[in-house]
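Quick one: structure below, then a few questions.
Omission of a single protein chain aside, the complex is shown with its protein chains in their original locations.
Showing subunit A:
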Amino acid sequence: MDVTTSLSKEQLTKMYYDMWIIRNFEENLLDLYQKNLAYGGMHVSVGEEAIAVGACANLKREDTIVTSHRGHGHCIAKGADLKGMMAELLARKDGLCKGKGGSQHIVDMSVGVLGAQGIVGAGCGIAVGSALSFKIRGQKNVCVNFFGDGAANTGSFHESLNMAALYSLPVVFICENNGYAVSTSFARSTKIDKISVRAGSYGMPGVTIDGNNIFEVYKTVGEAVERARQGDGPTLIEAVTYRWYGHYVGDPCTYRPPGELERWKEKDPILFLEKYLLANKLCRQEEIDGLKAAAGKAIAEALDYALASPEPEPADLFTDVYFEK
């Protein structure tokens, strides 16, 4: 069955809207960073939105995700509170981490976002744990783990995949291969040309897909999630994509060959869906414009909320070190 026909207009426009939310959120951040309102280590995923949205569209609220340093999009797609996220990036008291975690530690447990991880590869093990927890408790839920091509070279990745396969755990590993780990190109860090082939050596299915095609992402992850839910174990999905901006905000990107970014911009995942919606007469141009405007408005509201939130107080330095009864 063609996946595109199985998706309702409502689902498709929601996906389109969510991708714009992510892009607007992150492009606003770039500006806030310039103004020194957001700071520290910040990594945006502009250009990679289809993976977050296409994958999370398969998840229930009780399902979980674990993400990496480049996690804003995943958190948003899983339903993390936008206002709380924006306030966190501005290091405010009403931020999801009370201003103490920042971009690399965004979390919203209430919607199954188990936290971004500043340590590359760390998320793989945590996802295994979440899946193990589902299995032990007899819950038919799934954990999705997002990470980069660089993370696939950590010991944690290898140990985690083996363990997940061994115990047939309900976890989907999604490797976003955006071609680089900081300035190191995929070819300079890895001898094989597809990370997905590693799945076979752990005894799980592995597949490489076009990460900028939201239909392909939705369908592949959907199948993997279903397998996991049925108790048939993990899957490794390598979604090939590209990050439009630098590794971190402020990265001059001198390592990119000329023309590479422009070629990938032609494969803009949002534009891809937009063209589909228009060509198949699912939306009129006015509707498209309306969705874009609505996304912009939602981000503007989140920003207003964040800017109105106070800075943490000095006493907050000492709270939450331990749980206290």
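Heads up, the rule we're going with is that a residue touches a chain if its C-beta (ideal position, glycine included) is under 8 Å from a C-beta of that chain, and two chains touch if they have at least 3 such contacts; residues count from 1.
We take it that contacts and distances are computed from a predicted model.
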Among "Imidazole glycerol phosphate synthase subunit HisH", "ABC transporter permease", "Benzoyl-CoA oxygenase" or "2-oxoisovalerate dehydrogenase subunit beta", the UniProt name of the subunit that does not appear here: "2-oxoisovalerate dehydrogenase subunit beta"
Contact partner of the left-out chain, one of A:Gly54, A:Gly150 or A:Pro269: A:Gly150
Candidates A:Met19, A:Leu32 or A:Ala91 - the one touching the absent chain: A:Ala91
Touching residues on subunit A - with respect to the absent chain: 39-41, 88, 91-92, 97, 99-102, 104-105, 117-121, 150-151, 153-156, 181-184, 188-190, 255, 311-312, 314, 316-318, 321
